[in-house]
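As you look at this complex, bear in mind that one protein chain is not there, while each of the others sits in place.
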Amino acid sequence: MNQKATAAPQSLHRTVGLDDNRAVEMYKCMLLARKFDERCLLLQRAGKINFHVSGVGQETAQVAAAFALDTQKDYFLPYYRDYGFMLAVGMTTRELMLSAFAKAEDPNSGGRQMPGHFGSKKLRVLTGSSPVTTQVPHAVGAALASKMRREEAVSFVTFGEGSSNQGDFHEGANFAGVQKLPVILMCENNQYAISVPIAKQLAGKVSDRALGYGFPGLRVDGNDALEMFRAVSEARLRGVSGEGPTLIEAMMYRLSPHSTSDNDLAYRTKEEVDANWKKDGVPRYKQYLVEAGLWSEEQEEAYLKEVAQELKEATEYADKAPYPRAEDTLLHVYAGDGNGQGGND
Amino acid sequence: MNQKATAAPQSLHRTVGLDDNRAVEMYKCMLLARKFDERCLLLQRAGKINFHVSGVGQETAQVAAAFALDTQKDYFLPYYRDYGFMLAVGMTTRELMLSAFAKAEDPNSGGRQMPGHFGSKKLRVLTGSSPVTTQVPHAVGAALASKMRREEAVSFVTFGEGSSNQGDFHEGANFAGVQKLPVILMCENNQYAISVPIAKQLAGKVSDRALGYGFPGLRVDGNDALEMFRAVSEARLRGVSGEGPTLIEAMMYRLSPHSTSDNDLAYRTKEEVDANWKKDGVPRYKQYLVEAGLWSEEQEEAYLKEVAQELKEATEYADKAPYPRAEDTLLHVYAGDGNGQGGND
Amino acid sequence: MPMMEYIDAIRLAMKEEMEQDSSVFVLGEDVGVKGGVFTTTKGLQDQFGEDRVIDTPLAESAIAGVAIGAAMVGMKPIAEMQYSDFMLPATNQIISEAAKIRYRSNNDWDCPIVVRAPIGGGIFGGLYHSQCPESIFFGTPGLKIVAPYSAYDAKGLLKAAIRDPDPVLFFENKKCYKLIKEDVPEDDYVVPIGKANLLREGDDITVISYSLPLHFAMQAAEELDKEGITSHILDLRTIQPLDREAIVEAVRRTGKVLIVHEDNKTGGVGAEVAAIIAEECLYELDAPIRRLCGPDAPAMPINPPQEKFFMLSKDKLLDAMRELALY
Partner (left out) sequence: MPMMEYIDAIRLAMKEEMEQDSSVFVLGEDVGVKGGVFTTTKGLQDQFGEDRVIDTPLAESAIAGVAIGAAMVGMKPIAEMQYSDFMLPATNQIISEAAKIRYRSNNDWDCPIVVRAPIGGGIFGGLYHSQCPESIFFGTPGLKIVAPYSAYDAKGLLKAAIRDPDPVLFFENKKCYKLIKEDVPEDDYVVPIGKANLLREGDDITVISYSLPLHFAMQAAEELDKEGITSHILDLRTIQPLDREAIVEAVRRTGKVLIVHEDNKTGGVGAEVAAIIAEECLYELDAPIRRLCGPDAPAMPINPPQEKFFMLSKDKLLDAMRELALY
């Protein structure tokens, strides 16, 4: 810190509003997400869980975005790849594992939904579903509620670039634009929608769509942690200042197949995938921290051990945890339908 | 034509591709549409017909657009205010009156649908419905068929600016952009959607939305007949040359209430309406023709007489024409269901 | 107790609930200055401001979806669909989202929205301003559906719907708006969701219906009285969940049942009512279960002869009821 000339690049995190501690926490969270994801892929291959939809390659943007938000006030509507985001806003690996194993204790859905279908009232994460993009109008509705109640909060919603072609994107964005609502729409443009490459999804740019809704749209390098943090921080500020919505198109690459049921090499080349591994934002941000003197290989090693242990415990716990009871299938169709039937509502 | 210096402005129609005769025909069609519309308003007030949705103020753009298209090759998907368009592509006032009176002979729907719900296979007008904007994907589908069959045709579809906020606009436009289809999307921006002014419908500009779909979007003065003709001609050329879709936002004003059931002065002022009457494209285009020496007050008068007679006959015919038979309500749910039941299919 | 129209009763319900609970708000097309295309929300924006009576863009999936999002975080939105014909763009939001929010979150989240939508024909509205879309949404677990026939019920059921912790589709009948005028209490009552209502007792035939056709049934019943035929008439009031006990009890009373609705016959609510009866009290029937419904044609034509052919009426009810009585 005494070499003023070189201090600037190494203190970029402070410039964008992250203190040293948070800058490191942010990295740890990305790494945890990566390791969690890899564990799930392993568990699926081992036949311990049925299915996994990976977020590998998208953790940088997800976690950076979450760090720019207020977990006490904002509303979150992440999509199915947002494991990094969920960890950043406070869901534990044990809880996520319970969901992967579809166990009763899963806080997202009590083991009812596929993994990746997040929800937690406690964490302000609105329950999500599989039909893509339905969450965009929900985010707008939550933002409308914030505005009506004069809360200093934004709604943050994510979706893929394929999903940005659904009518609900258009209708939700337009509604938010007209009402100038505090909502951040973050498109995680990973360049594929299952097998369909971006060129067959849209001929324009997702970020350009904001123009037609009367609010700013920007493209950000989703592998650049600090740039993502800055973009979302600014969007949040716009939101809580009454300046309305922001659309952020975070550019990234889906490094894994679409899901564990997908063979991606049927529609893209290994070279293409490998080339994108080189742009991976997680090592890139690590490099930044190391250069800034905030992180070291020793710390990395120690942390990875910690993570491995945590994941082991989470997996064991989830594996042993009980399934929901068969007859509870009938509960929670309507309020109070569990009363007197042994339900827990 | 011997005064070269002043010839230019008076031959603009030729510059944009209309010979003298077509330039005059175009005007006559606008005027016919205006008179037809006024007659319907009268008939509704007199209790002869139930309902009318007026296109007054929109005829200029509608008719100019139709004149730029190929009635033998293109596919048409007009919306409910497009009386001018329908007259221009060949539906007669008698046929439109039959629809206004909901009579069996109505070629649009056999008296089944509300007036303004156009359709005619003969005229290449795809049948329309009331839920707004559903026709946009249909136009894209027809354009896809044209492309697959290598026809030299475009699909032309219209809709209001309110309707451009439906998901189907987004999904249809995006599909057309990706596939570079020969489709012209013309938004008739008349600044209201029933009582809701444009500012509450969208915060951006409709034409700007094209950017996000990767094709050109332009705003055109919908009261400027020749400008409209030119814009649609160019869009058609782009379409048939394989350059893809064009979005045209034709700016205009809904001079009448939304429909005969609406009291517009409950949500807008007479001053505003009056100010817009001054911008009316029909007298403006007449003025052009008069100055170009192609039209005169005498011709106007004679034509108006002709029109009055035509409308009188159309009205009388439609008034006397029989209603559909009650039991035919059950026909045409499926192909051939009229067979042996006295149906006519 | 003031006389009021069915439509006034709906408006009053909204007004009372909005006065009493600041989380209640209305959103929809033209609901603001114009007060709705039928005047259902007239005056509400004046009283509650633009923030609580929101003119939305023309986009039903957003109307429903925004309402759902607001409801999840604690608001009580009333989403108006201008015509029930135009709620289909919102189907995915209603069926995939609203109906499943409680279930999929294992009771962590809920979705207390009301979707109001005018149903029914006979107003020269043609194919797309006359439909009864009940059967599309009916049978979707997680949704409640009500369809009042009277002004009293309209007010009480709408208040119950607004307070209900689950999503409720409120199908108001547009033909009833001005046709039905009656005494409606100005105090704070609710009509409970899930309970059918016996409109009339009789011994010869049972008529089970909801919404507008009940008026035809009541009129027909009066005439049949004079012929010595007495009719037992049950208003389902709530079409989901159905009041099975009330249905079975009403059928038992006469052993002959006619189920009536304007929605087309195949796959309508009446099919389920018939199936419940065939399941629960088959042996108590003295006649086949009859249904009198809209024809299985896509929707009601606008021309008068075909509209009349399509619509139910007192005369059609009379014939069907008499025929059943004489069976």
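Letters A, B and C mark the chains in the order given here, with residues in each chain numbered from 1 onward.
Keep in mind that, in the parts below, contacts are C-beta pairs under 8 Å (C-beta built on N, C-alpha and C of every residue); 3 or more make two chains touch, one makes a residue touch a chain.
Only a predicted model underlies this, so the values are computations on that prediction, with no experimental measurement involved.
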item	value
Touched by the hidden chain, restricted to displayed chains	A, B, C
Given C:Lys34, C:Lys76 or C:Lys100, the one touching the chain that is not displayed	C:Lys100
Contact residue for the chain not shown (choose from B:Ala142, B:Ala292 or B:Leu311)	B:Ala142
Contact residue for the chain not shown (choose from B:Leu126, B:Val154 or B:Leu226)	B:Leu126
Of C:Arg11, C:Lys175 or C:Arg291, the residue in touch with the unshown chain	C:Arg291
Touch residues of subunit B, complete complex, unshown partner	75, 106-113, 117, 119-121, 126-127, 129, 131, 134, 136-146, 148, 155, 167-168, 170-172, 174-175, 178-179, 331-336, 338, 345
Subunit C, residues in touch with the chain not shown (by the definition above)	61, 85, 88-89, 91-92, 95-96, 99-100, 103-104, 127-128, 135-136, 138-142, 240-242, 264, 266-272, 274-275, 277-280, 282-283, 285, 287-291, 296-299
Residue ranges of subunit A at the interface with the undisplayed chain	50-51, 102-104, 111-114, 117, 129-132, 160, 162-163, 165-168, 193-196, 200-202, 261-262, 266-267, 323-330, 333
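Just so we're on the same page, only the chains that are shown with their structure count from here on.
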item	value
Far-end chain from subunit C, centres as C-alpha averages	A
Rounded Å distance between subunit A and subunit C, as computed from the means of their C-alpha atoms	41
Junction residues of subunit C - those touching two or more other chains	56-57, 59, 61-62, 89
For subunit B, residues that touch 2 or more chains besides their own	165-168, 200-202
